[in-house]
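As you look at this complex, bear in mind that one protein chain is not there, while each of the others sits in place.
And then subunit A:
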């Protein structure tokens, strides 16, 4: 199930909210857990078993790690075993076919691919579950003795499918004790509505522009069309992802959970270093906490630091998908970050603000080209179009059509990407509260209209 579906909004969510809030406190985790399983099973019933398997093994590993008298050596072995199990499952389901494909290409072998569908949310819940193991290993968290509380943490449906990656430490307390009042619930409603509108109104519509442009002839595409396309893609991916995070955070609040923020206006960044502090924050934090710092971070000399940065960014890249272009995308950002640390940040600080901003946006957009194309010839053709290497004119008739029919949407996207003007609070309290309320109501209803339309499926004898 996804949040942006009518079934979720008008059947699943009201039912769960009703049952949850009418139940006594001690069984609320059971209800959340069951609801999460139903939510998950909707997409792929079989993979429930996989999620429960991960949950059970890490529950046991957590208990083993927590033993007061256990030797450090033993705890290291337990940690290693847990990491192997978690990465083994993730690796098998997410990366096996990628490896097989490469091995076949390289050694001319004929190993059949597994052709298994990717279990929904596996990258997210595996990382959550691993964060628990790491926290217990470092004794920054106590092992969870209550299996159900732990299972609820892993399966929690608001962030199960697309994050944010909630680290165990963040919500260990809340799993035991949390409460909701009107104020918290209302905040959740606002957050959810904003997220829904971002996903349904902004991301989906600008996505149509990207689809149209990327399906065109890359070898004859005019320069401006190519830039318009990648800008559309940048907006689509940001509003899709951050919209989903907003919905997750909003839903969390409706059940009394407070998750960490995942995005902070990434397209206002002044450098790539700045961008990665604002983009998919929960993933960046995860890699910093559990990979970069344990590897020695920046405390063991420049060479080690360089190595660590490259490792982290190769992993970040490949985490996004089992394909070379994601690895490349990660290493691209790793390299830029190294250059920025080395000298570029200092140089940038001397430049005017708009120039720093343009620099960051340019590098981000180039990054999205790596991200968007998993076939090298398409990627190079698209770069060729962006930089006029294909000899096409600057723009053509289609460029103008696409630009003016999307002008208002693009304007909205730019405004929504910008920093709030000083004095306006997160909930827009500079405006009269009733205006804000109406605004949120309209956003919700219009989003529903777009959701209904997406299922509008006339069978028109169209092809007869």
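The criterion applied here is as follows: a contact is a pair of C-beta atoms (placed from the backbone, for glycine too) under 8 Å apart; a residue touches a chain by one contact, two chains touch by 3 or more; residues count from 1.
Operating definition for what follows: contacts and distances are computed from a predicted model.
This complex has a chain not shown, and the name its UniProt record holds, of "AlgX/AlgJ SGNH hydrolase-like domain-containing protein", "Ger(X)C family spore germination protein", "Binding-protein-dependent transporters inner membrane component" or "NADH-quinone oxidoreductase subunit H", is "AlgX/AlgJ SGNH hydrolase-like domain-containing protein".
Contact with the chain that does not appear here is found for just one residue of A:81, A:99, A:189 or A:293, A:189.
In the full complex, subunit A makes contact with the omitted chain through residues 1, 5-7, 9-11, 13-14, 17, 41-46, 182-183, 185-187, 189-190, 397-398, 400-401, 404-409, 433-434, 437, 440-441, 444, 446, 448-450, 452-453, 455-464.
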